[in-house]
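Notes follow the structure.
With one protein chain held back, the other chains of the complex are shown just where they sit.
Let's look at chain A:
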Amino acid sequence: MPELLQFLLSGITVGAVYALVALGFTIIYNASDVVNFAQGEFVMLGGMITFFAHAAGLPLPLAALIAIIVTAGIGVALNKLAIEPARGAPVVSLIIITIGASIFIRGATQLVFDKQIHRFPAFSGDQPILIGGATILPQSLWVIAGALAVFVCLWLFFTRTLIGRAVLATANNRVAAQLVGINTNYVMTLSFAMSAAIGALAGVLVTPITLTSYDVGLALALKGFAAAMLGGMGNPKGALVGGLLLGILEAMTAGYISSQYKDAAAFVVILAVLFAMPQGLFGRKSTDRV
């Protein structure tokens, strides 16, 4: 029985990482229907900037804050310099622009920082916590708490605040949103800033577990994207549940079947779910009016 619990704790740890990355996809997707493939790069920047600020002698919380602010700034710059000038282009073109941006950010990071793997200390030490014969690291609790906090904030933002509804309105129909007085440019800038900040926060929280280097963004973004698709793109609840499900699936496969098939099993389940429910578990049904 302790094995099952250990697999579950491992799954939740990894799943919370995926969920945090998946949550970052939500806002930009909701504002513009664009899947931002530079999201993994935001996570990477969060980790890398924190590491280098910390290595330069700043206390960890301050380094993390700087990383989040700088990354949010980079998110805004991405929108202003790459997405906004292409306004009116089809969504697919915008998605391709984000792929280009991710390659650019990766290359720039390689030059500005370095090509090594880095880690900074866990927030509350490395002493594992024993739960019924299984163990979990305190940092995993930070990641889980972070994912839950971001989820609650996003849910409140989209359902309880005017600006959150403005974001949804912009996604729904940009022209109509402008007609009722929503500054859609502002909404886009804000959504990139928020997505980047959430990504950076994820990077800050997960780096003590996953380690970071200039090229970790791609793998994280892929898993986060898979989690978001599983849960339903654009829905914070979907991102959270999808991330955790994916993590637990992987851990159970590695534990009970074979670690060789870990990724394959997870993706088979995702495919099966998407065949039955193309919108994902919690995705909104799209009804096109003719």
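The rule is short, and it goes like this: a residue touches a chain if its C-beta (ideal position, glycine included) is under 8 Å from a C-beta of that chain, and two chains touch if they have at least 3 such contacts; residues count from 1.
Going forward, contacts and distances are computed from a predicted model.
When the listed names "Cytochrome c peroxidase", "FeS cluster assembly protein SufB", "NADH-quinone oxidoreductase subunit H" or "ABC transporter substrate-binding protein" are checked against UniProt, the chain not shown comes out as "ABC transporter substrate-binding protein".
Only one of A:131, A:219 or A:272 touches the absent chain when the whole complex is considered: A:219. What chain A contributes to its contact with the hidden chain is residues 3, 6-7, 9-11, 13-14, 17, 115-119, 126, 128, 135, 137, 206, 209-211, 213, 215-216, 219-220, 251-252, 254-255, 259-260, 262-263.
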